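Missing here is one protein chain; the remaining ones are kept as they sit in the complex.
Showing chain A:
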């Protein structure tokens, strides 16, 4: 999940809102003892035409830590540019 490829120069969307939820999966029909925490994210994005869409996804805790770490890297770099 590191910066593995150069982002393509497609029409980029703008982030309007970022909502999050920390959940805990307790049990499921295939596993009575799941017990894993996860971070669920809901992004509200507007494309170049102004159309707003919701995109949601989940991350495990290690995935979230990586996501956070990369954002901190971006913040550090963007400050110096």
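We adopt the following convention: a residue touches a chain if its C-beta (ideal position, glycine included) is under 8 Å from a C-beta of that chain, and two chains touch if they have at least 3 such contacts; residues count from 1.
In this text, contacts and distances are computed from a predicted model.
Participant: Tell me the UniProt protein name of the chain this structure doesn't show, selecting from "COMM domain-containing protein 1", "Carboxypeptidase A4 isoform X2", "Auxin-responsive protein" or "Cytochrome c oxidase subunit 4".
Facilitator: Per the UniProt record, the undisplayed chain of the complex is "COMM domain-containing protein 1".
Participant: Please identify, in ascending order, the residues of chain A that touch the omitted chain?
Facilitator: Looking at chain A, the ones touching the missing chain are residues 1, 3-8, 10-15, 18, 20, 22, 24-25, 28, 30-40, 43, 45, 55-61, 63-64, 66-68, 70-72, 74-75, 77-79, 81.
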